[in-house]
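What follows is an incomplete set of chains from the complex, kept in their original frame.
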């Protein structure tokens, strides 16, 4: 069980949709579609991926981090450090 | 023919790899893998998508925009405006 397990189907559905967008991008390039239209599609896929990240991170803070903090000790500190590093990677990507 | 047509195979290969990463993310969620590991994978896929964007945009400026500018007239202005809008979408996504 993970923080996101309750919404597993939602996340899988969103990722399948993103997979479809990436396949669509391959078709667009194969068909020599206009660069700007391809860029617009990539922006849409990037936003969709970001939104999956933000959802998972929220669940992670709500469940995994909160539980570790409630239990206290070193594990809590480690969980927060790990979450902060994941946020930094998200912000910088 | 598009600005990116010479590197079509390179872009298709990179997108197929990103498609594989998105499928990998679905497997990770299906297997209840650890949230932070999933976030790390999403950051990697996002960076790979961004890098495809930056490559396509560079080709677009080099070829499509440069040609329109060389020909002059309203088409040139329109191409630059369109490129600026695509850049804004990239920066904000």
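Going in written order, the chains are labelled A and B, and every chain counts its residues from 1.
The working rule: contacts are C-beta pairs under 8 Å (C-beta built on N, C-alpha and C of every residue); 3 or more make two chains touch, one makes a residue touch a chain.
Keep in mind it's a predicted model, so treat the numbers as computed, not measured.
Because all chains derive from one sequence, the complete complex can be expressed as a copy number, which is 4 in this file against the 2 shown.
Please note the rule applied: only the chains that are shown with their structure count from here on.
Centroids of subunit A and subunit B (each the mean of its C-alpha atoms) stand 18 Å apart.
Of all residues in subunit B, those touching subunit A in their complex are 1-5, 8, 11-12, 15-16, 18-19, 22-23, 25-26, 29-30, 32-36, 38-40, 42-43, 45-47, 49-50, 52-53, 56-57, 59-60, 64, 82-83, 86, 89-90, 93.
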